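Take this structure first; my questions come after.
Only one protein chain is missing; all other protein chains are in place.
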Amino acid sequence: MAQKHVLFTFNNAPYGSIWYTEGLRAAVGATSGIDEHTVDLVYLGDGVYFTLKDVDRTDSARYLGTLTKGGYRLKAERESLEARGISAADLAEDVEVISRADVVELVKIADLTIDF
Amino acid sequence: MAQKHVLFTFNNAPYGSIWYTEGLRAAVGATSGIDEHTVDLVYLGDGVYFTLKDVDRTDSARYLGTLTKGGYRLKAERESLEARGISAADLAEDVEVISRADVVELVKIADLTIDF
Amino acid sequence: MATLGMLLTLGPFQFENWDTAASIAEAALDKGHEVRMFLYLDGVYNPIKHQTFPDLSVMPKDRFAALVEKGATIIACGVCVNARGLEKGKDYIDGVKVGGLPDFAEIIGEADALITL
Amino acid sequence: MATLGMLLTLGPFQFENWDTAASIAEAALDKGHEVRMFLYLDGVYNPIKHQTFPDLSVMPKDRFAALVEKGATIIACGVCVNARGLEKGKDYIDGVKVGGLPDFAEIIGEADALITL
Amino acid sequence: MANLYLIGSPAGRNGLELAKKDGEAAVLLIQDGVYLDASAIAETGKKVYALRKDAEKRGLTNRFSGSVELIDYGKLVDLIFAHKVINFA
Partner (left out) sequence: MANLYLIGSPAGRNGLELAKKDGEAAVLLIQDGVYLDASAIAETGKKVYALRKDAEKRGLTNRFSGSVELIDYGKLVDLIFAHKVINFA
């Protein structure tokens, strides 16, 4: 048993499948256990569609609230956004844009990684 | 009740999911009913990976045997093959390569279409 | 009045297709059309009657039960049902039948339009 | 000796992930490692004990039962189990436990490596 | 009856390619199909529809220009029976 730092990546767009929200639920679960693991939340590929400002967050608001209170931010990969023609103005306020090189740095500091 | 001509398209590669073989089972079912529908079998997109000559056909051999006896051919879209770097020499003998324009003609003569 | 045939190959929750299928079927029934749906592969998980999830007021099986009440025919592939351990649909909502691909072939014969999800 | 954590979010048959997960777990157990698997979302369909399909000699549930016999820990997400109508895993093979995300958090804490499928 | 390409999955890309070559095509985007770019098809004068509910919950309604008509399930059913459905959903 040990506290770990876990990188969660979100690779699937809402709402064709439910990984986008059930991944957040799992992240809440990881941070709420006895070990209180810490997490990074990174949106890649089609997953970045979740970071659009007009996306309906009804299903995920509760998990996002818990994670935000814990100081966590949603991080979207710039290269994935650009490939889909999404500009910074299209994004929700709680989303931070980071470069692919930054994502690789998050990979390096993680103890474990989980993809949703 | 009426005999129909049904276009089956296969869009998913083996073996990540089972649509590649269960779609063939459904095609057998369609041709075996009281109405004895007729079918076209067309491979599109990543579905064309099924038409490679070295693919293990254990799961689908029975359905392919029934369909071949009925005179049906597996048709792979040339544009999908080319986009994946697959040449005619890579294909199984029972595969016929047709153009995207040919696929559109099959769409036109079909009464109904089903994608797997 | 026309007949809408439907083929559903994915289960509840994980993918959106079950919701789309139920919504299209509802709209078709409301317009007076007939709906005949075949559940194939993971589609056979949809009508399990014990579904319960506090976050959802209406469960997938309730949506399908409402379709049956409005007159839709829903038939599940028996081979798929038994492969997935659902024992001939013993825990299915009322009105969903367990059949086979000949039923799907019949739906093809009867359908004026066919949607696959 | 090390501990392999596994997360499986897809069910049997439809997608290949269950087979990959079982094969990796078998290989890890054969090498003397510990395996702790969490079944999440559609992953909870895998251990239903009534699976039967004439074309397959070994059913998915048999593969998971063999893992349990070799000492693997397999825990299913209870919320997911009940949402899908599986009533607390009443029809599960022996040895698969129904738990919750705290169990997954524990697996994260214990795992030397984690595979998600 | 003209062909209605029902585009609602990753395989929808295959359907869009066919629709481009089909002189009698209309396109209906549903589910994750609403993420796909059908503007090249709309520009050729072919009708492109998108399911409003699926576009709205994804926050995409602003992305659709006037060349794409947003529709509800009732209209979707009417379109289904007024065309031959070419399934890619």
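The first chain written gets the first letter, and so on, giving A, B, C, D and E; residue counts start at 1 in each chain.
Going forward, contacts are C-beta pairs under 8 Å (C-beta built on N, C-alpha and C of every residue); 3 or more make two chains touch, one makes a residue touch a chain.
If you're wondering where the values come from, they're calculated on a predicted model, not measured in any experiment.
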Visible contact partners (per top-of-document touch definition) of the missing chain: A, B, D
Selected residue (touches chain absent from view) among A:44, A:67, A:81 or A:98: A:44
From B:22, B:46 or B:111, residue that would touch the chain that is not displayed: B:46
Sites on chain B contacted by the missing partner chain, in the whole complex: 13-16, 46, 49, 52-56, 84
Contact footprint on chain D, counting only the chain that is left out: 2, 4, 16-17, 20, 23-24, 26-28, 30-31, 33, 112-117
Touching residues on chain A - with respect to the absent chain: 9, 11-12, 44-45, 47, 79-80, 100-101, 103-104, 107-108, 110-115
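In the analysis below, only the chains that are shown with their structure count from here on.
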Chains touching both chain B and chain C, listed by label: D, E
Lowest number of touching-chain links that must be crossed from chain A to chain D: 1
Label of the chain whose CA centroid is most distant from the centroid of chain B: A
CA centroid of chain D to CA centroid of chain E, Å: 39
Between chain C and chain E, centroid-to-centroid distance (C-alpha), Å: 24
Contacts with two or more other chains, residues of chain B listed in rising order: 18, 112-115
Multi-chain contact sites of chain E, meaning residues that touch two or more partners: 9, 31-32, 54, 84-85, 87, 89
Interchain contacts (touch definition) - all pairs: A-C, A-D, A-E, B-C, B-D, B-E, C-D, C-E
